[in-house]
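If you scroll down you'll find the structure; I have some questions about it.
Yeah, one chain of the complex is gone here, protein chain that is, but the others are all in their spots.
Read from first to last, the chains carry the letters A, B, C and D; within each, the first residue is number 1.
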Amino acid sequence: MSPFDASPLSPSGGAHVRSVVDEFHGDLLEVSMGPHHPSTHGVFRMIVTLDGERIVKLKPVLGYLHRNHEKIGESTSYLGSMPYTDRLDYLNAMTNNWAYALAVERLGGLAVPERAEYLRVILAELSRLQNHVCLAGFLLQDTGASGTPLMYAFREREKILELFESLSGSRMMCNFQRFGGCRTDASSEWLGQVSSLVNGFGAFLDEFEELITGNEILMARTQGVGVMKGPAAVSAGITGPMLRACGVGYDIRKVDAYGIYPRFTFRVPIGSHGDTYDRYMIRILEMRESIGILQQALRDIPAGPIMDPKAKLRGFRPKPGESYGRIEGPKGEIGFYLISDGSANPYRYRVRPPSFVNLTLLEDLCLGHTIADSVVILGSIDIVLGEVDR
Amino acid sequence: MNAAQDTGETLLERAPQALRDLLTSHLPEPWRWFANSLIAIVAILAVFGLLFAALTLAERKILGRVQNRPGPNRTGPFGLLQPIADGIKMLSKEDIVPRDADHLLHFLAPVTLLASSILAFAVIPYGRHLIPVELDAAVLYFFCVGATTELAVFMAGWSSHNKYSLLAAMRALAQLISYELPLLLSWLPVVMISGTLSTTGIVAAQSAWRWGWMPTWHVFTPWGLAGFVIFMVAALAESNRSPFDLPEAESELIAGHLTEYSGCKYVFFFMAEYFGMTALSGMAVTLFLGGWHAPLPSLEFIPSYVWFGAKLITLLMGFIWIRATFPRLRIDQLTRFAWKFLVPLALVNLGTTAFWSLSFGWTGPLLAARCTVAVILVVVPFVLLGRRLSSGLTPRTYSYAP
Amino acid sequence: MTTALLILIALVTLCSAATAMLLRNLIHSVLLLIGSWIGVSVFYLFAGAEFVAFAQVLVYVGAVSMVVLFAVLLTRRSRADMAVSPDTQSRAVSAVLAAGAVLAVLLYAVLLTPLPSGISQGPSANVRQIGTELMGTHAAALLVIGMILTVATLGGVVIASTDGASKKEGPK
Amino acid sequence: MEPLEQICSRLLARFPGAEVSVLPNPGPAAQHSLLVGRASVREIAEFLRDDPLLRLDYCSNATGVDWPEKVIVDVTKVTTPDPAGGPPKVSEVKTERLQPGYLEVVYHLYSMELRHGPVVLRTRTVNRTDQASVPSLTPVWRSAEFQEREIFDLFGVVFEGHPDLRRILMWDGFKDHPMRRDYVEPEDYEWEPTPHGDLVEKAKRARPPVKGGEPVA
Partner (left out) sequence: MLGTGLLQGLAVTAKNFAGSFHDPKRLTTVEYPEKKSVIPEAFRNFPFLVSENAEDPMGTLRCVACQICEKECPPQCIYIEKSKDKKPDASGKMQIYPAVFRIDSSVCMNCQICVEVCPFDAIKMDHVYEIATSERFETLLLDRHDLAKPNSYFHQIRPLEAAEVDGRLTAERKAAEEKAKAAALAKAALAAKPAAPAPAAPPKPPEQA
């Protein structure tokens, strides 16, 4: 009896066996939410066991969008996988490209010119802005505001996507970073458009907060819902705004200080309650910080080459070895682990997706709440299925 | 009905009644009464049917404009033919009935819902001479017809034999029942002050002018304003509109008790919701906003039904405006809001009205004392209960990592 | 014309109440019962008592029907005791005897009391008079009814909360 | 953070029985890793998490790597003295050595408390077929739960002590493990008539052309 057909080993010891309520009262209603459900942000399914309105058990089911991105990565060249990284977290192509480029540059020991580093920071922060705006819109759509905050969020996101399109050629599938720099240079009038957008973004955020943050119904629906403690989050590997919402101030831009982030002064907001309202507010505050970073980067971006002249586009064969590069994506820590055996294709190409790991605590957050809360909690975790299923 | 020909009544004012008499005067007595009521029914269905169509279009246009997009403008100029297009689409859709559904109940639910919401139009005075049925206990009739909607919602949810519909039916009933009480309690003060249950009596009670220009509508008194706000909030909940549209919360239980309905039956539910909303707004106008009275004496020349229409439209726009802005409440918050906030406020409002009617004769400084006491009696419980209800719900301030 | 209508309404009320007892499907029988209540309220309308008719609809069709439906809905779980015990001979005989006794008492009461037959144009009291009557001579009765109702609702709340509490302490 | 060799020596001192060694990383990234034997990986993991100097409380990434059997050709130079007294003949002798294959699990550990960099922890299974099991580190770091389930799903490494070991990405009825080097795609392959290389041959094998016409789409 091969070990795979048999039922997996009975959960021996292990401190984390979730003791779910065993003797149930009354007849339980098992409802399957998804994979085709209006509020699961893509093909994600939750098998929810309900006792009346209260959730007693919640099992996430993944894999509906699994295309084995890592096997494809191992059968194409290093450059060939770059356009595929756009399809991981398809809302933030720029940060995925940068993470992959960072890992390959560490693997091959390439240097990146100044202007390219500044351009990468500008694009990453723009991508963070549009991701957080998207999340705020989707979260409020889940609480039932019939599309109004979502449309305001999308109105701003469209402007940022137009900037990506006029620079990289496509709104979401940018395929813009290369190993050792960026693909094309940013013209000065493009930078002018970016600065006018950034200067206007603060006013939009004030109007957005005026509409939503003080709203009593939203506070009733999100405060105290899905509370997560700091140590549990750290042990579960939660990163990004979710982690900072429960008080742990861990931001990879400050910790690893990759790229040229040490040159910019910005603060990392941390929450105190760790509930859905904090996760929403942390993202709003992070947007304000990103505006600060963008203004500083636009102010002192130098002229100069944007591509390391030594870097070869085709036939890039790094020496055998391995490297793990990670950056602070809008959803958390996105990392690439590459093992090279000297050939043109990576021997092992592994993506560490933030949404996938952030789902670990979904059941613990939802236990005891109602279905309406589970929808809001899932919305606050901010998952994108392209990255979860890879 | 045929009030004396008082002076200053314009031709337009009596036009609808004159038209009706023209058509039915030559008939013998029993048939004449029958024809009159038939004409009244046809008029109501035509006017409110068109209003329903216009309302669906207005809702989508206003929601669009609020969300910085033009709204439907493809069918006809400015999208005016959109309701007709929706109607044709809905009526031509296949009417699917699940195999193991309870066929009789499945059919009966939308029918009873629509019937009861249309019945509610019988007692609302649309104009000086435009009242379909003159009942002595008209307001009580209006709300007993409203009570049957719960029955229809339950039948819809139960007959579909579908897990989601069952959950949604239970929720819908909890919501309707818990908001029936504040709805009834909110119009009791009006009956106490105007001393009658008949709608024409209530409108007549609001016909006087204070200081020559201010109309004595109930909404301009402290207890009237509180009653009006509670009535509108409860009306929102009764017609399953925005912050309380829990049964068909699409983000949770797909379409709630409407999941198994399609085609014509779905249109019935949709129509019943809009008719319910219009009827409740009509009753709010009659009870609190002085029915068909003009706001200023100088504007009396405009026919009364135009004023009723204008007030009705503003209230409906308010409904749509609220739908465009607020997120949804959870089921337990919704019922707690009803029992722990609206019902106590409505009871206190009864007390305020009692004080108001007892202190009727006060003049001069006593009048000022009367108003301030009334305002205090309204505002203080509102603030206290509000603070207890939203205890701990405050926008928070955030610190930054070292 | 009105007598024909009256007879029709009476027939509708009676047969809906009768079929309510015969149907196997519980929900259908409850709805038929509600239909018979509406029939009764139409009778009040004939008698010109609008207030009582609308109160009847509001109370029975609005509230009592909900209580009955909820009771039916929540107790459908235990279907085991739904099966009626076998219709033995002795059960039929005792049923007929009981029905006969009730019928006899009713007939005795109806036939002996001097009721004016035919439709009497009772005084159509308007709501204000009902109000003053209730608050005036019958104030005591009203207060007693009010007291009973509050006690009943408080009892319900207490039972519900203790039942809920016991459930809550269990799986904490 | 102290260098890896110092950590390795402290571990050896702390757990005498464990086989702990440092695996150098030849590439410029210079992220060397700590190879730990299967038996004692959980105690070492708990030690790394609870040691006041290290406090590695955050397991960022758990990866499976498949190393199939490799034929290693050792070229040894043999000098055979020429009997006729001429210059000695130098010949290479190629000896094949079959290095047994194994499945490897790599953990990247960070410390959120002391904010220091990656410690790479590697464990290996005995072989790739029947004894492909490794003690699970989910009880130590909860973040490894989903990632270990993914390694079980795509590589077939059975994790002892994992609270809920099921397939996470593939559907439950799926046999075999797609990320292994020797994985062969099933033939019932959804065929797109794109005219290049091996795809066309595979498509023709999967669906033979119909009476000489174009292969049926």
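By definition in this document, a residue touches a chain if its C-beta (ideal position, glycine included) is under 8 Å from a C-beta of that chain, and two chains touch if they have at least 3 such contacts.
The structure displayed is predicted, hence computed values, not measured ones.
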Of A:R45, A:R106, A:R120 or A:R183, the one touching the omitted chain in the full complex: A:R183
Hidden partner chain, touching residue among A:V31, A:V61, A:L211 or A:L298: A:L211
Touching the absent chain when the full complex is considered, from B:T10, B:N68 or B:S207: B:N68
Contact set of chain B toward the excluded chain (per top definition): 62, 65-70, 73, 321-322, 324-326, 382-383, 386-387, 389-390, 395
Interface with the unshown chain - residue positions in chain A: 76-77, 79-84, 148, 152, 155, 158, 162, 165-170, 173, 175, 183-184, 207, 210-217, 219, 313-314
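As a convention for this text, only the chains that are shown with their structure count from here on.
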B-C or A-D - the one linked by more C-beta pairs in contact: A-D
Averaged-CA centre spacing for the pair chain C and chain B, given as whole angstrom: 30
Interchain centroid distance [CA atoms averaged], chain B/chain D, Å: 68
For chain D, residues contacting two or more additional chains: none
Sites on chain B touched by chain A in the complex: 63, 66-69, 163-164, 167, 242-243, 245, 249-254, 323-333, 390, 392-396, 398-402
Of all residues in chain A, those that touch chain B in their complex: 29, 31, 38-39, 53, 140-148, 151-152, 155, 211, 213-221, 223-224, 244, 249, 251, 254, 267-273, 277-278, 281-282, 285, 370-373, 375
Of all residues in chain D, those that touch chain A in their complex: 25-29, 31, 33, 57-61, 63, 65, 106, 108, 112, 115, 117-118, 120, 130, 132-133, 136, 138-139, 141-147, 150, 152, 154, 156, 158, 160-171, 175, 178-179
